[in-house]
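Here it is, the structure in full.
A single protein chain has been omitted from the complex, and every remaining protein chain is retained in its original position.
All chains are identified by letter, namely A and B, in their written order; residue positions are counted from 1 within each chain.
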Amino acid sequence: MDIKQMPAIDKDTLKSENLVLNMGPHHPATHGVMRLLLELDGETVVKCTPYVGYLHRGVEKLAEDMTYLRALPLTDRLDYISSMTHNQGYCYAVETLLGVEVPVRAKFIRTMVCEMSRIASHLLWIATHALDIGAMTVFLYAFKEREFILEQFEALCGARLTVTYPRIGGVRNDVSQEFIDSVYDFTNYFPSKVDEYERLIDRNRIWFKRTRGIGVITAEEAVNYGLTGAALRGSGVNYDIRKLFPYDAYDSVDFDVPIGTHGDVYDRYRCRMEELRQSNRIIRQCIERLPKGAIMTKDAPKVTLPSKKKVLTSMESMIHHFMVITKGPINCPKGEVYVATEAPKGELGFYFISDGEGKPYRMRVRAPSFVHIAALPKLCEGGLVADVISNIGSIDIVLGECDR
Amino acid sequence: MKKHLISHEPKVVSLPDEKFSFKNLLKDIFLTEIISGLGLTLSSLFKKPVTKQYPHEKKEAKQGFRGLHALARRPDTGLAKCVGCGLCAAICPSKCITIYTYEDVNHDKIVDRYELDILRCVFCSFCVEACPYGAIVMTRHYEYASYSKEALFMTKEKLLKNWDDYMSDEDALVYFKKYWGPREEDFVGHEGQAVFRNNK
Partner (left out) sequence: MINETLYNLIITIIKIIVVLSVAMLHVAFAVYFERKTIGHMQRRLGPMEVGPHGILQSFADVIKLFFKEDLVPASADKPLFYIAPVIGIAATMVSLSVVPFFNGFAIANIKVGLLFLFAMSSLGAYAVILAGWASNSKYSFLGGMRSSAQVISYEVSMGLSLVGVMIMAESLNLNDIVAAQQNFPTRLYIIPQFIGFVVFVLSAMAETNRVPFDLPEAEQELVAGYFTEYSGMRFALFFLAEYIGMLVMSSVAVVCFLGGWGLPGFIYSIFSGSSIFISILEVICFLFKLYMCMFFYYWVRSTLPRYRYDQLMSLGWKILIPVSVFNILITGTIKMLVQ
């Protein structure tokens, strides 16, 4: 074709299409099986659409067919990074529903292990967040301390990740003296380890450039999007369920709630780093103030499993044992309950409707990750592809909890 | 909202906006924070690695570890302690235990088959807690990965063999004493409970 015959290009009608990039469900930085559909103009994200549900296992529906006790291991698998807090949230909700009061020692133990779990979760978060932004070494430094916590969990209850340790009405078994001693030792040196992670990234100019002013969300917007946890506190909202609606032993320990002011990735990062230190403080106080006493309530024989000795000696206990296991708690009250706890990722809510049987008529989990993913388009649009990665890291999601 | 609940003061952790100063400029030019980070990684180069060379260097699971299941034997007859009450199957969240029983000529309940699908098990140890007789236990053995489904489908014989293989006498003693609960003292507390002792 002769060049003179070619139609002239009209610059006004010349269109360029956006590039649609499918990030995930198998992508190294989506922290699981999340899929983001990114519309790119060059490297700028024009539109970001999250797709969830790749890890759906029907936990809420499964729980409807199980007694309250039997459904407890399902909550381990919601947020497998910190299953302790999810067990606790679940148990606390069921205890509220059934009106069970937990002994003081069990409360302290629960608070302590939950904070350990929070540390483990935040360590995994800083590890992967730093890795996403390219600082590889933080990953392995953080895993060293996380490994210690997981080992303590193993010694405590025989499992490292899916612990199933808190029980309705108490905890599974008592803590040993070695556990207490080694965890207290750990709290002595842990803050210096946090300083070590920070030494690599905290004031680093590249880290600044990758996190400051990225993914900004104002306090008002954050509340509107339903963000909770460090993602909300990074925007400057002073909201921590442990302080506002204390549960377990949180009202008898002293800790600060870190908040940011800018609402960017960096402030969310700073909040979580400070939470590591505050959790450390809580653990120390829990250990120092740990009282002697029961670890399972004896006031609720129709809810908790009776002791092994009684099962074979007392007729009543044996009947309770069989009833609680097969039919669930005896004489359940009817009604609804929503109980929120502060999981490492944010506000973890359990909502139950009870129709008086030993199993929930409906269980609903308010998973922070699910809500946080909904805010991703707000955080990512207008930024670059690399910022998507920082944003995913900064809202700290785990897909097991999101998809349930 | 109750007043006392919102009275706590938050701790602001975000960095203040940096003002220009000669010191900051020097810090910027000489990459102080990057050099400090480089120093940390360099000093780590000479520290002892924490890696365990797993297949060569095995880590023993802690006491009370929730590993491979086993069926306990009665010390007197050497048969399984299990009486086939079915509580373990009833509490199992993943429904991986199946028990088949029948009535023999003496009207005794005989456990015909006890099947446990390891591939479905979530290792919550509820079966152990539910069992009134301590008939099913979890051992410290954790290296049982296999290429075949059959090897991970536990029958009564295999479970009894696990007891012989992995539950030595002391292990079983500690296991039942400490981890087979709830125990009587869990409901009241006792003298020897672990509390903080100030070592320093």
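Throughout what follows, contacts are C-beta pairs under 8 Å (C-beta built on N, C-alpha and C of every residue); 3 or more make two chains touch, one makes a residue touch a chain.
Remember, predicted model here, so these are calculated numbers, not experimental data.
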_Looking at the full complex, which residue from B:L25, B:L38, B:L79 or B:L119 touches the chain that isn't shown here?_
B:L38
*Touching the absent chain in the whole complex: find that residue among A:T137, A:S182 or A:S314.*
A:T137
*In the whole complex, what residues of chain A lie against the chain that is missing from view?*
19, 21-22, 27-29, 43, 130-137, 139-141, 144, 200-201, 204, 206-207, 209-210, 384-389
*Can you list where chain B touches the absent chain?*
34, 37-38, 40-42, 44-45, 47-51, 53
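Here, only the chains that are shown with their structure count from here on.
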*asked:* From the mean C-alpha coordinate of chain A to that of chain B, what's the distance rounded to whole Å?
replied: 20
_Partner chain B, residues of chain A touching it in the complex_ = 66-67, 69-74, 76-77, 103, 105, 137, 144, 147, 151, 154-155, 157-159, 162, 164, 170, 172-177, 179-181, 184, 196, 199-201, 203-205, 233, 238, 243-246, 256-262, 266-267, 270-271, 273-274, 287-298, 304-312, 318, 321-322, 325-326
*Provide the residue numbers of chain B that touch chain A in the complex, in ascending order.*
1, 5-6, 8-15, 28, 31, 33-34, 36-37, 40-41, 44, 50, 61-66, 87, 90-94, 122-126, 129-130, 132-134, 138, 178-184, 186-191, 193-197, 199
